[in-house]
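My questions will all concern the structure given below.
A single protein chain has been omitted from the complex, and every remaining protein chain is retained in its original position.
Right, chain A next:
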Amino acid sequence: MTFELSDRVQTVPPSGIRRFFEIAEERDDVISLGVGEPDFATPWAARDAAITSLEQGKTSYTANRGRRDLREAIADYVADRFDLGYDPDEEIIVTAGASEAVDLAFRAFVDPGDTVAIAQPSYISYEPGVIFAGGEVLPVSTDEEDDFRLTVEGLEEAGADEADMLVLCYPNNPTGAIMPAEDLEPIAEFAREHDLMVLSDEIYAELTYDGEHTSIATFEGMRERTIVFNGFSKAHAMTGLRLGYALGPADAIAAMNKIHQYTMLSAPTTAQYAALEALDSCESDVREMVSQYDRRRQFVLSRFREIGMDVFEAKGAFYCFPEVPEGFTAEEFAEEVLREQGVAVVPGDVFGAGGDGHLRISYATGLEDLREALARIEAFVDDHA
């Protein structure tokens, strides 16, 4: 028999990165700056705690919302680091990666026909997530001249005042942009004024290299309309362990938990033990990784300027977002630099509105490889000047 695909699945186009995989397969000397995950292994103390939990046979389900001690640790952590106050019993849910939490939120709060405004360029999963939930996507483009920060003008221009929900991801994947408090304030006001629910993906919050990360949920009147997402993948280098969480008002978290308890039951138990230890004792590991990323960030930005490619000063996550030189589209540049020089980068248009003409460069890679990759990009640019 042939399967009849659902309309929702058919609506979502295949991943734009797919074909690059095949080109990358053809060479064995590829240096990848296309990776959206840390090059560090999970801090050893967290891995050790996971191993110990396995040795002790801690392999059963946990409470749907995650272990109580982990939720308490998360509550303390977000209060301490980001000034966010959430009750571990009712306002926190632990999920299989922040991605699951984002999906739960779309399914819990989006009805068919609802409009979800997404600040773009952004992580590629939001748009499919909205479509799978039956909603309509309203892209809100951000621009290089604003350092890829979301502005009220941008929201108005896109017609986001009519939307039901707004999705933000700062520090941003793919641009590396951050939203300091003074830039978030008017966005919060816009959300209140037009009664938008806000999904704020703050998975890269720890990776902020200029000042401190501010969550939109900390603004007056925002806590009750915001779900904050965070997790252990980026700051604690735990991508493969799949552990994230959502913070929100009790009734919202209860709605998300309703889906979670039927579809996931509970987040991976072993990962929960690792996460508890990560919050308990790995702060210095996080600081060390952040300082390494910061050095690489400055290195990569300096090199792009030396090469003569325009690049705005990315201040968060582990990405920068240079402009492709004249004569190329982002896609062409990415394909040719991969074929000719064996450097993998992701064309910016993959990430939605405002991403065209740019490349996402991940510096979650050791300095030796970064140095070599940038030298190859320089050679490529010189060859095609």
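Assume contacts are C-beta pairs under 8 Å (C-beta built on N, C-alpha and C of every residue); 3 or more make two chains touch, one makes a residue touch a chain; residues count from 1.
Going forward, contacts and distances are computed from a predicted model.
Name the absent chain by its UniProt protein name; which of "Peptide ABC transporter", "Fe-S oxidoreductase", "AsnC family transcriptional regulator" or "Cobalt/nickel transport system permease protein" is it?
"AsnC family transcriptional regulator"
Where the complex has a chain not shown, which of A:137, A:150 or A:346 is the residue touching it?
Touches the omitted chain: A:346.
Quickly run down the residues of chain A that touch the omitted chain.
Contact residues on chain A toward the absent chain are 15, 17, 20-21, 24, 30, 32, 34-37, 39, 41, 123-125, 173, 295-296, 298-299, 302-303, 344, 346, 367, 371.
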